[in-house]
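Only a single protein chain was left out; the remaining protein chains are all shown in position.
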Amino acid sequence: MISRYSRPSLRELWSDQNRYDTWLKVELAACRAMEAEGRVPNGTAANISKRATGKLNAARILEIEERTRHDVIAFLTHVEEIAGEEARFLHLGMTSSDVLDTSFALVLVAAIDEILAGLDRLQMVLKRRAEEERHTAMIGRSHGMHAEPITAGLVFAGFYAEAKRNQARLLRAKQAISFGKIAGAVGTYANLSPAIEQAALTDLGLQPETVATQVVPRDRHAEVFSTLALLGASIERMANTFRHWQRTEVGEAEEPFGKGQKGSSAMPHKKNPILSENLTGLARMLRSTVGPALENVALWHERDISHSSVERLASPDATALADFMLARATTLVDGLELKRDRMRENLDRSRGLIFSEAVLLALVQTGLPRQRAYEMVQRSALAAHQGGEDFRGLLAADTEVTARLDEKSLAACFNLKHHLRHVDSIIDRALRQS
Amino acid sequence: MISRYSRPSLRELWSDQNRYDTWLKVELAACRAMEAEGRVPNGTAANISKRATGKLNAARILEIEERTRHDVIAFLTHVEEIAGEEARFLHLGMTSSDVLDTSFALVLVAAIDEILAGLDRLQMVLKRRAEEERHTAMIGRSHGMHAEPITAGLVFAGFYAEAKRNQARLLRAKQAISFGKIAGAVGTYANLSPAIEQAALTDLGLQPETVATQVVPRDRHAEVFSTLALLGASIERMANTFRHWQRTEVGEAEEPFGKGQKGSSAMPHKKNPILSENLTGLARMLRSTVGPALENVALWHERDISHSSVERLASPDATALADFMLARATTLVDGLELKRDRMRENLDRSRGLIFSEAVLLALVQTGLPRQRAYEMVQRSALAAHQGGEDFRGLLAADTEVTARLDEKSLAACFNLKHHLRHVDSIIDRALRQS
Amino acid sequence: MISRYSRPSLRELWSDQNRYDTWLKVELAACRAMEAEGRVPNGTAANISKRATGKLNAARILEIEERTRHDVIAFLTHVEEIAGEEARFLHLGMTSSDVLDTSFALVLVAAIDEILAGLDRLQMVLKRRAEEERHTAMIGRSHGMHAEPITAGLVFAGFYAEAKRNQARLLRAKQAISFGKIAGAVGTYANLSPAIEQAALTDLGLQPETVATQVVPRDRHAEVFSTLALLGASIERMANTFRHWQRTEVGEAEEPFGKGQKGSSAMPHKKNPILSENLTGLARMLRSTVGPALENVALWHERDISHSSVERLASPDATALADFMLARATTLVDGLELKRDRMRENLDRSRGLIFSEAVLLALVQTGLPRQRAYEMVQRSALAAHQGGEDFRGLLAADTEVTARLDEKSLAACFNLKHHLRHVDSIIDRALRQS
Partner (left out) sequence: MISRYSRPSLRELWSDQNRYDTWLKVELAACRAMEAEGRVPNGTAANISKRATGKLNAARILEIEERTRHDVIAFLTHVEEIAGEEARFLHLGMTSSDVLDTSFALVLVAAIDEILAGLDRLQMVLKRRAEEERHTAMIGRSHGMHAEPITAGLVFAGFYAEAKRNQARLLRAKQAISFGKIAGAVGTYANLSPAIEQAALTDLGLQPETVATQVVPRDRHAEVFSTLALLGASIERMANTFRHWQRTEVGEAEEPFGKGQKGSSAMPHKKNPILSENLTGLARMLRSTVGPALENVALWHERDISHSSVERLASPDATALADFMLARATTLVDGLELKRDRMRENLDRSRGLIFSEAVLLALVQTGLPRQRAYEMVQRSALAAHQGGEDFRGLLAADTEVTARLDEKSLAACFNLKHHLRHVDSIIDRALRQS
C-alpha cells in the first residue's frame, strides 16, 4: 500500500494504531461476555476500557514485540502496562487467533464498506452519463473494427449493470467475511464456551465461525480477494474502453486534464489517457492477489502461519487499490469529455457499411437463401471497403440486388434511428435495476 | 481436459457434438420465438428440428470451418445441407455470439449442475465421517506442532461446513452464468427485438443479459472460474490434511489401497497417499485458470475475440477438473482408514503438555497476573519438552505452582473429556446447517 | 492440448506412445551402462531392444496400469510380456522417477527444439519485414496518441531483437532441463553408481543432476515454464501491435484473409484481426502455467507426487501452445499487408504537431529556459490540437517564436527525413546481432 495509490481512509484502516485499537475492542467484547457468564468480575471490561481505549501506544507494542517475537503477547503486555493488574482477565482461554481473526474480519468489513460506498459513487456517475448520452450515437466496434451503431449511453449503462453485479458480489463477500472466532487454541472452546463467543461476536456485529480450527478458514478470505480482483477487472474494462476512445485516430473522448498538468516532457501537445492507463495497471496488481489468497486456504492441520505474511501484505494492498481505483474511475467517468462530432464522423466513415446486416436480412426476407444473400452483400461490401466507394451506391448499381430490393426497401436499411430503436428500453432495463 | 483427470459425463458435455447440438437448440429456440412474432413462417423450427436434431455431423462442420475459418457460418452451412432451404430462416438478425454465448451458458450450467451433484455426494460422505468420528480424539496441531485435543469428527465437520460454503458459491455462480443473449451484432436488437430474446431464452431456461455488447460480459464467466478455483482450494485443504495424517511418523490414516496396486517400483512396502497428493496438484491447475479468466473481462470496445481461445481451453479443463476432484475426494473421504490407536498414541506423546493452557488458566484464576502465570507454566513446559519428563509431574513438584493449585485442581486440568465437552455442539451446528 | 491450438509434431511428442518409447530408451541406456559395469549380462539391452523397440503397445500398458495403479510398473510388466525373461535386468536399483524424469527431460528438450525452430522461422520473417519496411514512415504512438514518426521496419526490428532475447532464454532453459537422474529411490545411488548414471545419461545427451532427491528438482522445470510464458508475452506484444494497426480508424494493416474466409455471420464487410486476437488469448493461457510450475518446486522432503498432475496437464499445453503461437505469428508477420498510404495519411493528420519537440529544442538552443520554451510551444500545440489549425502556421504567427527562430530554422524542425536519420543504424544494430 503506497500513498500514491491509496486514500487516507484506507491507510488509516490498516494502520498499526487501528489494528491494536481493534484488538482491544475484541478483547473487551470477549471480556464483557465472560463477565456475563461469571468468569470475570463484573466491571472488569469497563475499567480496562477506561484506562486503555484510545490510549494504546503502537510504537511501544512493536518495541515489546521485538523481544517476544509474538504480536498478541506484546499487545497484552502493553495493555497490562497501562490498564494495570485487571488486564490479567483479558484473553482468558483465548488464543491469539481469536483476537487476530476476529479483528481482521472487522477491518475487512470496514474496508468493504468503504469500497461499497465508492462503488455507489461510481454507479451514480455512470447512471448520469448513461442518461446524458442515451442518444449519443457512435459506432459500435467488434475486433476493433466498425460493426454497427450503438450509443455512448448504452456503453455507460453496460458499465452500470456490471457495477451492480460487482456490488452484489461485494455484499456477499462482506457477508462471507463477517465471521469471527473466540473458540480457543484449536476451536474447541476448551477453556471457553460457544455462549461467550456468541455474545462477544454479536456485540461486534459478527457471527461465530461454524467450525473453526485455530483460525477462521481461509476460503472466506479468498472469496474477498477474488471479489476484489473481479471488481478490478470490471474497472479495467471501463478504463480500456476509454483508452480506445481517446486514441488519436478515434478521438471520441478526452480525459479531464488538470490546469498546469503536462502531458509529456518532450512533446508539449500530448494529452495522454493516463488515468485510464493507470487503472489498467492497477487491475493487474489487484488480480495478482488471488493466487496467494487461494494458496492460503490449505493450511496445515488446524493451521499454520504461512497465511499471515500474505495477509499483512495483500489485504491492505488489495482493499486500498480497489478503493483507490473506484475513486479514480469515478473522477474519470464524471469528467470524461465526449466528442460527439467525432463520434458522428467516425460513424459515417464506413460509407454505409455498418448497415450491411440490414441489407442482408432484407434480401433473406425476399426468399433468398442466407448464404446466397451473404455473398451478394459481401461483394459490394468488400468493394466499398477497399475502393472507398459508397456501399449503398454499389448496391443500388447491383442488378441482382435491385431485382429483389426496390429503392425504398434499400433506403429503409440505412436508417440509424431504426437501428437504435431499442436502445431506450435496454438503458431503462439497466438503470431501473434495484 | 485429459481423460486421466476427467469423467465421461464432463467430456461428453464439452464434445464437439454437444457443442453443435446445443447451438442448434439455441437457433431453434430463437426461430420459434421469431415465428411467434411473425418474422418466420410457422412451423419452420419444427421442420428444421425434424431433419437436423440428432443428425448433425461434427466432422463435417469442422471440415467446412477449415475453409470458412468461421465456426458458426460452418455450422449454419451444414444445417442448410441437411435441413434444406428452410434453414435460411435460422439466425435471422443474429450474430454468432448470440448462439455461442447462449450455448456456452447452457453448457456451463450443465457442468455446474454435475459439479453440484458431485459436491452433494462429497457432503454426504463428509457428514457420515463426521458422525462416525465424532468422538475419535486426536491431537490438534498448529504450525505442525501438537496443540490441544480435537476429534477427527470435528475435522470432517469443518470440511463439511466449507463444502456447504462452496455449494452456496456454486449456486450463485450458476445463477450468474444463467444469462444468454440474442441481441444482434452489438447488443442493440437492431434486427431483432427484446421480446424475441426473452421468449427464446425463457424457453432455454436462461435470462437475457441486461446490457450485452456483442457478447455476454465476461465478468460472469470470471465469477465461475473464481468459484471453481476456490472449490479446488478447499479440496486441497482436505487433501493436505489427509497427506499429513498419513505421513509415516504421524500414521493416523491410510488411503484406500486397491488390490494389485503397487506403491513403488523400487520399495515394495510403500503405501503412498497418491490420491491426496494428486488432488493437491490438480488444485494448482484449477486456480491457474482464474488469471486468464480475469484478463478476459476487459475486451476491446463491444468485444474482441481474445477470450475465445482461453475459454476453449480453460472451460473444459476447469469444470472437468473440479468434477473429477470432487469424485476423487469423495472416494478418498469415503475409504480413508483412520488409525485410532495411533491417534491415541500421538495424543499421549507430549506427556501432558497439551493441557498446559488449562494449567495456565487455573493459575490466572487464582489471581496471578497472566504473564507471571505464563512464565510459571512455560518453565515446566520447556523442561518437559526438552527432557522428556512428565509435565504434570514437573508441575506437581513446583512449589510455586502447588502453592496455588492443590492436587485436585491440577488433576482437573488434565481431563480430556472436559476438554472436548463442546465438540458435540460444534458438530451439530455444522451438520444441521440447511 | 487441443488440436485446434497445437501442431501434429508436438501432439506426437506428448503421445502415450512416445512417452513409453522414451521410457524404453532410458531403460535401455541404463541397462547398457550396467552391462559395462558387469551388473547385467552383456547383450541384454540389445536383446530387449530387438524385441521391444518400436513394438510397445500403449493401450496394453494403460490397461495394466488400471490394475496396478502405477505407471512404470505397468510399463515394465508389459516389456516383460513382449521381451521375455531378460527384461528382469531392466530397472535394477532404479526408481520410477529415474525413468520418468529422465524421459521427461528428453521430451522437453525435443519440444524446446521444435520451439526454437519455430522461433528461427519467426525471426526470418521478422528480419525480412524489417528490411522491407525499413523506410516505411509511420507515426509512432505513446499512450495510443500520436507521438513522433518511426518506420514500420523499426517495429519489426524491435520484435526481431526481442525474439533474439527469447531465443537466448530458450537455449538456457533447454540447458537447464538437459539433466536426467538415474540415482535410485532418494538419489543416493544406494543400489546404483554415479558411473552408471553418467554413462547412461551421456548416451542420451543429458547430464546427471548435481544433487537429486527422488526426482530432479523442479526449479529446472519452472524455468522452462517461465521462459515459455515470457515468449508468449512477447508474441502478445506483436499481436497487440498488429491489432492496433488494423483497427478501422487506424487502418494501417490487414491480416492475411483466406479465400472463402468469412469475417462475421452478421456483417459481410468485416475483416477481423482474428489471428492476432487469438494470439493474445493464448498468451494468457501460456502465462497461467507459471503459477502451478512454481508451486511444484517445494515438494515434500525427498519428493511428493503433487507435481505430476500439473506436469501431465501443463507440459503438453505450454509447449504445444508456444509452438503453435510461433507458427501462427510467423504466418501473420509473413502475410500482414501494410497500408502505406494510410500510414502516410495518419502521419499527416496532426498538422505538424509531431514536430513539436524539434521546435521546443530549437527554442532552447536559442538560450531560452526549457520551461519557458515548453510553454511557448504548448500554446500553439494546444491551439492546433483543438482548433484543427496548422501547427507550423500558428508558430509562424507567434511573434515570441519568430523573434527567436527565423523561417529557415522553423522549417528545419519540420523535416521527416532528418527525424528518421538514425533509423538505419538502429535496424542494422538489431539485424546484425549474432
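We just call them A, B and C in the order they show up, numbering each chain from 1.
Operating definition for what follows: a residue touches a chain if its C-beta (ideal position, glycine included) is under 8 Å from a C-beta of that chain, and two chains touch if they have at least 3 such contacts.
Please read these numbers as outputs of a predicted model, since none were measured by experiment.
Novice: Which of these touches the unseen chain: C:R4, C:K50 or C:R370?
Specialist: C:R370
Novice: Using the touch definition from the top, which of C:A176, C:A253, C:L321 or C:V377 touches the missing chain?
Specialist: C:A176
Novice: Just name the one of C:R69, C:R121, C:H135 or C:R237 that touches the chain not displayed here.
Specialist: C:R237
Novice: Given the contact definition stated above, which residue among C:G118, C:P217, C:P273 or C:P316 touches the chain not shown here?
Specialist: C:P217
Novice: Which positions on chain B touch the chain that was left off?
Specialist: The missing chain touches chain B at positions 139, 141-148, 243-244, 246-250, 262, 264, 266-274, 277, 291, 295, 346, 349-350, 353-354, 356-357, 360, 374-375, 377-378, 381-382, 384-385, 391.
Novice: What chain A residues would touch the chain not displayed?
Specialist: Answer for chain A: residues 2, 4-5, 67-70, 72-73, 76, 91, 93-96, 184-185, 243, 258, 260-267, 272, 274, 277-278, 280-282, 284-285, 287-289, 291-292, 295-296, 300, 304-310, 312-314, 317 touch the chain left out.
Novice: Could I get the residues of chain C that touch the absent chain, sorted low to high?
Specialist: 76-77, 80, 85, 87-93, 140-144, 147-150, 154, 157-158, 160-162, 164-166, 169, 172, 176, 184-191, 193-194, 210-214, 217, 219-220, 222-223, 226, 229-230, 232-234, 236-237, 239-241, 244, 280, 283, 287, 290-291, 294-295, 297-305, 357-358, 361, 364, 368-371, 373, 419-420, 422-423, 425-427, 429-430, 433
The working rule: only the chains that are shown with their structure count from here on.
Novice: Could you pull out the chain whose C-alpha mean position is farthest off from that of chain A?
Specialist: Chain centre farthest from chain A's centre: C.
Novice: Provide the C-alpha centroid distance between chain A and chain B, rounded to the nearest whole angstrom.
Specialist: Centre separation, chain A to chain B: 24 Å.
Novice: Spell out, as numbers or ranges, the residues of chain A touching 2 or more other chains.
Specialist: Counting only residues that touch two or more other chains, chain A contributes 141-144, 147-148, 244, 291, 295, 357.
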